[in-house]
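Only a single protein chain was left out; the remaining protein chains are all shown in position.
Chain lettering (A, B and C) follows the sequence in which the chains are written, and residue indices restart at 1 in each chain.
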Amino acid sequence: MLNYILRRLGAGLLLLAVVTAVTFWIFYVLPKWAGVTPRGMAAMYVGKAPTPEALDATVERLGLDQPVIVQFFDFIRSLVFGDQFQFGRETVECAAPCLGYSFTTNSPVLEQLLARLPITVSLALGAAVIWLIGGVAVGVLSAVKRGSVFDRLAMGTALVGVSLPIYFTGLLALAFIVHEWKVLPVPRYAPLTENPGAWFTAMLLPWITLAFLHAAQYARQTRAGMLEVLSEDYIRTARAKGLSERKVIFKHALRPALTPILTIFGLDLGLVLGGAILTEKVFSLKGVGAYAIDAIIGKDLPVVLGVTLLGAVFIVVCNLVVDLLYPLVDPRVRIAG
Amino acid sequence: MRKRTLGFVALGAAASIFLAACGSGDSGENGGSDAAAAFDAGSTGVVNPSEETGGTLRYAISSDFDSTDPGDTYYGFSWNFTRYYARTLLAFTPAPAEASTELTTDLAAGMPEPNDDFTQWTVKIQEGLKYEDGTEITAQDIKYAIARSNYNGGELPNGPRYFESSLDQEPFNVYESSDPMEEFTAIETPDDYTLVFNLKESFSEFPYVLTQPQTAPVPEEADRGALYKENVLSSGPYKFEGQYEPGVKLDLVRNENWDGATDPIRPALPDEVTVEIGVAQEEIDQRIVNGELDVDLSGVGVGPTMKSQFLQDLESYETNLDNPLSGALRYVNIHTPNLETACRQAIAFAADRDSLHRAWGGDTGGDLATNLLPPTIPGSDPESDLYPSEDNKGDLEAAQDKLDECGESDGFKTVIAVRDGRPNDLATAESLQESLKRVNIELEIKTFPAEDFFAQYAGSQDYVRENNIGLSVSGWIPDWASGYGFGYKITSGDAIQATGNYNTSELDDQEVNALWDEALTTEDPDERAEIYAQIDTLVIEQAAILPVVFDRAMFYRSDELTNVYYTSSYAMYDYMALGVNRG
Amino acid sequence: MAPTEPVVRVDDLRVTFPTMDGDVQAVNGLSFEVPAGGALGIVGESGSGKSVTSLALMGLHRGSRARITGAIEVAGQDVVSATDRQLRAMRGNDIAMVFQDPMQSLHPQYTIGNQLVEAHRVHHPKTSKAQARNHAVGALDRVGIPDPANRINSYPHEFSGGMRQRVVIAMGLMCDPKVLLADEPTTALDVTVQARILDLLDELRRDLGMALILVSHDLAVVAGSVDEVVVMRHGVAVERGDVRTVLSAPEHPYTQALLAAVPRVEVSRAQRRAQDRSDRLDKEKREGTVTDPAKFEAFTPAPAGGEPLLKVEDVAQSFKVRGGVLGRSTDFWAVNGVSFDLYKGETLGIVGESGSGKSTLSRMIMRLLEPTRGRVVFEGQDITHMSERALRPLRRDVQMVFQNPYSSLNPRVTVGDAVGTALRVQGERDTKKIKLQVQELLERVGLQPNHYNRFPHAFSGGQRQRIAIARALILKPKLIICDEPVSALDVSTQDQVLRLLSELQDDFGLTYIFVAHDLAVVRQVSDRVAVMRKGEVVELGDSDAIYENPQSDYTRQLLTAAPLLDPDEARSQRAEREALRAEAARTA
Partner (left out) sequence: MSAPSHAPESAEQPEAAAAAAKVPGGRGDADSRSLRQIAWQRLRKDKVAMVSGVIVVLLILAAIFAPLLAKWLGQPPTQFNQDLIEPNTGLPYADPNNTEPVGGLIPEVDNWGGISGDHLLGLEPKTGRDLFSRIVYGAQISLLVAFLSTLLCVALGTLLGIIAGYKGGWVDTVISRAMDIFLAFPLMLFAIALVGVIPNGFIGLEGNGLRIAVIVFIIGFFNWPYIARIVRGQTLSLREREFVEAARSLGASNRHILFKEILPNLITPILVYSTLLIPTNILFEAALSFLGVGINPPTPSWGKMLSEAVAHYSTAPYFIIFPGLAIFVTVLAFNLFGDGLRDAFDPKTSD
């Protein structure tokens, strides 16, 4: 068991390493191919009328001239052991896990990430709850009432759901619900701790928009799963015992039907926690996703690395948790060390 | 050049898609078109004059400061705003419209004295001025502030480099030097209240440079390099409350150690000043109209959505609207390395200026431009037009002749570079693409990230040559309202840089360059204006720059704001004057 | 027990399924009765509608699209007209069902205790969990689950197939139903296990006075356990009556054919062969194409001694099995130290239960697996560790017929290609020639040339197996390994395939290795027999000898377990089994 967790964490670390490496490759190696000189890169971070001296100084300060591999391991090192940064004549300690300082705002990346995390987390968790409950409920009902009007309706809607891009539904929601009909105020995020009401009203639309998409997928998958399970022999056995239909469905069919959903949920939640870029964009929530986009456009490497890492971490953790939960749900699965 | 929002609001543009149309400043010249005049009070006079203090003045911005450190900022709004906590040697006169471009003193006791060839300037500062912590402000602090902001090896990258380029000083780095004050010889401080600036060359407009925030005092021991912006040591009427949180907020409260009597430009009416950072443009506009906010810090005016709402329901809003010139020229660089003069002129002739003007939002979007210098600048002649055509639809015959002249009778192909997230820039390019088709000049539009547009693409000599970039859409705002403050960086051969090049068309014309030098040794502003007019004509003649519009911004003036007026020197409301009255 | 008034009465039952290709009459006018405590066998091949009937008895057709007419009455409850509530009250309480596949019929995610208790409390909501639990332990004990008090907390996957079937039965017993309905309860199980389950059912029935309905495709299975039998075909009961009379003196030709087709352990290889040949002669006489018996090759197996066609020396195969605590993998010996010689023209039967390693062995000889140890010598050539490439020419001489005709034919490949591939692989390029050859062969194995372009899914199991045989034959091999070639087929089809095999042996002088779990089948086709258990040969010798007087206990066990057609013998054999078990219990 422990052994297993360790191995999984090992795999997780590997994954993080790879993601980081690729990010590095994209931002350092590719531009070099593109013929961007270290100075060219530095030019991005040294304001608008850079003198050659200033450029070189920056190249030096950001270590842009060093081989990628060196920069990579510097990053890893400061991540693990922390690091020191020089500002003017002042030296600043950056404790592990140190993600360094933003190239463009000079603010500590980790701090910035943590500052934005609550927004993304509220978004992700809220939406997740909605889509999981909603999706599964609808899926089960459709499966049970297979072929009924409800089933057709629900599945129709679900298909519509998976076919609607967030940035369309989101915009429509804003255009009509907020601006045309003024049902809701212009969404403005407020921390749950400070103003739950505002927090809720601000999050409502994003939640629904984001959840709708996933809920649709989950409904479809749950339905398929239920139908498969309902055709199993042990369901027949359950009926042969004389169990009531609801008991057959909710005790015998639901559990096996949901086990695969669990896996998918893990992955999805992990992804969304890493930043729901489009949703955050559309509703201009200053979450991790939006932060990431800005960073990428500003070529703010430490931030980009921070964000991608965070995203990967979420994915790894969520998957691990799911896999650890699995044996509890399905006794056949034993965690072989 | 002060890029103001032109250069950088794009950060925001990228950040919040609802800002996509930002920078589309819009207009109504003081008086402007008759239609506009009705609602333009704030552009020409003071609205709700008041002495009343108190209250909280609420700013919001969709992007962010480039930095709150006076030594490290180049945004117009930031130069306007930092004055709350950073007093400079000189300042612009606190008065509406053109009057504001007159210089006056701030820290200085009197206007600076030049020697006869304008290579040495001496200025005295008032005695007994204090920082927020009560310690006294000395000339040395100002000297150090200038040193750190110009000689820092990229530690403070954002600010302009006028001192570095004009002072007679060996390059050095304050942060590596053992004794920077010793090493920094170009500025002498004979006593605690006197500064002597030694320049390389004559610089008749040097006083303008002394209005820049870089002249705000910073005690050497208070300097924290790039981190100084987190909490700037205030010399003005307000000081930081807590830290500045990038992308989140900045709060200011009164600085008890500031003495109003010493300060000619700051009534300092509100008790507190707050800035919400990173709010979507849409939301800002809406909340200002709802009275939940007071001012859009970025000073580019409302977004297109709100604007068209205003325009369609003018009755309800007009008394709250101002529509002044933003002071910016929107133009297209025609790159000299890739296109010969005649070919460039062909483009100038073929361009459908009317279409471009419409693309920029018609009359409220800006005034159709035919010359280089914005109307607010001495020497500007908006009437001049070297490429006239009926209804400004373009003169195709003339264009064809020019094409023949440069040996491209069948037209040619080239690339036009545009910044991402700038619908108006894009519309400009697309409109041009359409109109040039008429003479078989084929434009391929390529968009680039706004952030490194000048650093790596249109502003990189190599890139421009390798990728046959013939045109690029740009915009410009004067660092100060003079021909030099506007035009030098974008037209002087001496200003050309390998990367981050703002003379993007790489115009290197002996005549033009000579005229710039001459201007710097000319004392009389009117004579200088003469010279600038000549430069204007030459540049347009060379067709290195295709002017599009002098754009206008549309501001919503909240009723709760007092002392509101538009200052040409920053091309937005004078933030120092503003007060609030919630009554 | 004297038949009293019936607990189950079925009258003119008709079940129809609407499908995309029109309605299908699964059951067509079926009638029967089962007296309290009586036992009825329903026998029929696949498609006879027997399972549909049993589902209908439970009212489990509801929710499906099946349409039902006629009358079903269980313990006085009219199933057809009953409300769902009434049905539920009946299910598990008056009539309990045991399903075919014990692996599938228990819920994998709940402990068996949970499922048993549930079964009880549905119908006795008042009983406390604890009581129900005791009851469950009792039931488990009753069906012979060792240490029930603890095992009750185990999950299904922790039981073997036989044990699971016992659990399912125990679940059936939870409410002491009047009727126990067992649908193919032993089809998925080994002979010995099958015997035990049947014994158990019989015992329960007698002790608890339940009526038993035993549904099976195998006459021999029901023979020993029921008083009355219904023989079904295409949804119709062709014959019905006392089991003895039906089995001894069947009236309906289908029943007769069926009986004739059932292989009997007591029939020897020689008898069977003689029988087949004479039948064939008659047939050919009728068709006027006489083959002179003298022409039959391998009339008698080549005399022992001589150079064996195949020499297997102490071969062994081990697999790594993951598992155990930190997933340390251990060696599992699927086959361990098997040796035998095989002479041209003879047939070696390999018999054993699942997991005995018989399939592994045949795959090693086939060299689909590389033996971990030992040697395989074919015609004096050591092929134990030969490379695929080197083997290719040899593939001509050794071929294989697989167990499951449904998975041994590629659904995406036409019959023609499936058979022709062999030629192509062996380097034949002339497509015309291939087609011709294939079609000839198809005809030979009793199919039609125009099947050449069809896809396997269009054929019945028997036909598919014929195709598979054709595929094996096309290269004119010397040795064919038949791995359970008939176990997936209905009896009648099975018989036809067996005949085909022996005919082909006669015509081409083939040598067979015939792997099967069915003792009767093996005896009838094999000159010699090897009995395997847990990877080892427990007994090897002349088939008659082995069947007449087996040396090893295991062989004896197998033989006593083999289901018999004659009800009386079957019963006496059951007694024998119980004796053996009792003895084992004492000695243990």
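Structural remarks
By our rule, contacts are C-beta pairs under 8 Å (C-beta built on N, C-alpha and C of every residue); 3 or more make two chains touch, one makes a residue touch a chain.
The structure presented is a predicted model; accordingly, all values stated were derived computationally and were not measured.
Partner chains of the missing chain, restricted to those shown and counted over the full complex, are A, B, C. For the chain missing from the display, the contacting residue among A:L114, A:I133, A:L159 or A:V183 is A:L159, taking the whole complex into account.
The omitted chain makes contact with just one of the residues C:K178, C:K311 or C:H451: C:H451. Touch with the chain omitted from the figure is made, among B:E292, B:D420, B:E541 or B:E560, by B:D420.
By the touch definition given at the top, chain C reaches the unshown chain through residues 17, 19-21, 24, 26, 45-52, 65-66, 100, 187, 234, 363, 366, 368, 388, 391-393, 395, 398-400, 402-413, 418, 421-422, 425-426, 448, 451, 453-455, 457-463, 468, 471, 475, 488, 490, 492-493. Annotation for chain A: contacts to the undisplayed chain at residues 11, 14-15, 18-19, 22-23, 26-27, 30-31, 33-35, 159-160, 162-165, 167-168, 171-172, 174-176, 179-180, 224-225, 231, 260, 267, 270, 274-275, 277-278, 281, 292-293, 296-297, 299, 304, 307-308, 311-312, 315-316. For chain B, the residues touching the absent chain in the complete assembly are 14, 17-18, 20-21, 35-36, 38, 282, 303-305, 307-309, 311-315, 318, 355, 357-359, 361-365, 418, 420-421, 423, 426-427, 429-431, 433-434, 444-447, 449, 467.
Everything that follows uses one rule, which is that only the chains that are shown with their structure count from here on.
Chain contact topology: the protein chains form an open path, each linked only to its neighbours in the line. With centres defined as mean CA coordinates, chain C is found 53 Å away from chain A.
A straight line joining the Cα centres of chain B and chain C is 90 Å long.
Each chain gets a centre from the mean of its Cα atoms; for chain A and chain B, those two points are 39 Å apart. For chain A, the set of residues that touch two or more other chains is empty. Taken residue by residue, chain C touches two or more other chains at no position, since every residue touches fewer. The touching residues of chain C, counted against chain A in their complex, run 58, 60, 84, 87-93, 96-97, 99, 101, 104-109, 118-119, 122-123, 155, 157, 168, 171, 322-323, 325-327. The touching residues of chain A, when paired with chain B in their complex, are 35-36, 39-40, 42-55, 57-58, 60-61, 86-90, 92, 102, 105-107, 112, 115, 186, 188, 281-282, 284, 286, 290-291, 293-294, 297-299. Taken in their complex, chain A has these residues touching chain C: 3, 232-234, 236-245, 247, 251-252, 255-256, 259, 329-332, 336-337.
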